[in-house]
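Read through the structure below, which is laid out as structure tokens, and then see the notes.
Yeah, one chain of the complex is gone here, protein chain that is, but the others are all in their spots.
Coming up: chain A.
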Amino acid sequence: MKEIILTPAMRMLTELLEQRTGQILSENRLWRIETSLGPVLRAHGLKTLDALADAIRADASGAMGTQAVDALLNNETSFFRDAHIFALIGDQLIPAAMRHAEALGREKQLRIWCAGCSTGQEAFSIGMLFQNNRARWPDWRIEILATDISHTAIARARSGVIPQMEAQRGLPVSDMLRWMEPEGDDWRISPAVRGMIDFRIDNLVAPQAPTGTYDLILCRNVLLYFTAERKRALFSALARYCASGGALLLGAGETTIGLTTDFTASPEHRGVYRRVDPA
């Protein structure tokens, strides 16, 4: 493949992205940097990436930089992405966390953190999964914190409105009928599911939103483009917020192996990493 020559403006923008979010642009996204930033250019009547770089430097509020960073983030997601992981959550991880909580005499409540939740589908999927199984867990509550650095993604997640094209991606039609309502051409998540989730703008480079500890942390398809150093820092932050006996779920192609001793790969379930209790 032809090597990409970065212009000074492109370099400035990719550095800004790395600095703020830890994300390094993959080669195929680097090829599309101009396309990704097109909407930001148009919104501000700018013609070129050079003009955008200048505008970011001139903008003391930092808002311009935030918009550019937002546009460069990969927000790809879908309902029940990697469906077997959600089956595992419902069949094994949630019941195990409940048994663990009961053994400790804790109240009947689980806490789950979706770190890097994008437009919300991952958190909504857990909400639906929980509601579908209400009868199995009658007096339990689940509290879901869902965070992302992207302002636009969190705004969409909070609205609970999903465009039709995305509404059916990964989502069984039975769940769609049960947990969504049509709204024009879009679909709105029902209050029963939306109400389980607290969506917050938060940066995983230095998380502020989580409180206490979580029984289950999902951080999937987020750290693929972090440097090893950033991954190490992130895993120690995640470990701080992971309850004893809790688990971390990563995306396919992501691992803690060789990067932290705070989590260890579950021997029986791929993608699941157990919190190792501090000695």
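Keep in mind that, in the parts below, contacts are C-beta pairs under 8 Å (C-beta built on N, C-alpha and C of every residue); 3 or more make two chains touch, one makes a residue touch a chain; residues count from 1.
The rule is simple: contacts and distances are computed from a predicted model.
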"D-xylose transport system ATP-binding protein", "Sarcosine oxidase subunit alpha", "Response regulator" or "Indolepyruvate oxidoreductase subunit IorA" - which is the UniProt name of the missing chain: "Response regulator"
Residue among A:Val173, A:Ala206, A:Ala228 or A:Ala279 that touches the chain left out of view: A:Val173
Which of A:Pro39, A:Gly62, A:Pro182 or A:Gly195 contacts the chain that the document leaves out: A:Pro182
Touching residue (missing chain; options A:Ile4, A:Ala83, A:Leu104 or A:Ala252): A:Ala83
Hidden partner interface residues of chain A, rising order: 78, 80, 83, 164-165, 168-174, 176-177, 182, 185
